[in-house]
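Up next is chain A:
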Amino acid sequence: MRYFDVLDRMGQSKDIKKFLVVKSGESIDIETVMQFKAPKTRGNTLIKAVVMPGGKLNLKGVIKIDKGAELVEAFLRQSVLLIGENSMATAIPELEIESNEVRASHAAAIGRVDEEQLFYLMSRGLSQDEAVKSIIKAFLNE
Partner candidate 1 sequence: MSRFAPIKEESKKEKWEKSPYEYGFSSPEKHMFKAKRGLNEEIVRMISTMKSEEEKMRNFRLESYKIFLEKKMPTWGADLSTIDFNNIFYYVKATKSEGKKWGDVPKEIKDTYDKLGIPQAEKEYLGGVKAQYESEVIYGSLLKKLRDKGIIFCGMDEALVKYPDLVWSHFGKIVPKGDNKFAALNSAVWSGGSFIYVPKGVKVDLPLQAYFRINTQNMGQFERTLIIVDEGAFVHYVEGCTAPIYTTDSLHSAVVEIWVAKNARCRYTTIQNWSTNVYNLVTKRAWVEEKGIMEWVDGNLGSKITMKYPSVILAGKGAHGEILSVAVAGKGQHQDAGGKCIHLAENTTSRIISKSISLNGGRSSYRGMIQMNKGAKNARSKVVCDALILDNESRSDTYPVNKIMESEVTLEHEATVSKIGEEQLFYLMSRGFEEHEAEAMVVNGFIEPIVKELPMEYSVELNRLISLQMEGSVG
Partner candidate 2 sequence: MADIGLELNAGEVMALMGPNGSGKSSLAYALAGHPKYAVDKGKMFFDKKEITELTPNERAMMGLFLANQAPVAIPGLGIKSFLWQIYKKFENEKRMDLVKFRNWLDDEAEKLQLKNGLLERGLNDGFSGGERKKMEVLQMLVSKPKYIILDEIDSGLDVDALKIIALRVKKMVKEDKVGVLIITHYSRILNYLKADKVVIIEKGKVKEMGGMELVKKIEDKGFEEKK
């Protein structure tokens, strides 16, 4: 799946948010491209994914700021939670910046369920399964 967004009108602002769960045995490819052509534009891309055991996710995110696109603010965040055995993810956040009057940043994080959080929830009576589900919910809601 490829999502392509262009900001070509001055003052434009775009917010892209994608939340997904990659189920067991699924293999999903997502590419988001945000291209800034006009000045004073703002774009924010947030991808949050949970990969279940046996799932596979390929995430590619591109921010491209063209020459002449001044006073641009661009952010990309890819956040992946890997659950259980055999879950895999590839995250490729790319930046191509040809203008200097910009503020652009990206972040990618791939991790697992925090043991501390798991323990905390379980110590409040939740089963491991329930706890993991709560953490996933919180992750996607954040």
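The definition used in the following text is that contacts are C-beta pairs under 8 Å (C-beta built on N, C-alpha and C of every residue); 3 or more make two chains touch, one makes a residue touch a chain; residues count from 1.
How these were chosen: all candidates are chains of the complex that A comes from, given by their letters.
Just so we're clear, the structure is a prediction, and the values are computed from it rather than from any experiment.
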Among 1 or 2, touch partner of chain A in the complex: 1
Chain A - residues contacting candidate 1, complex: 51, 53, 67-68, 70, 80, 82-112
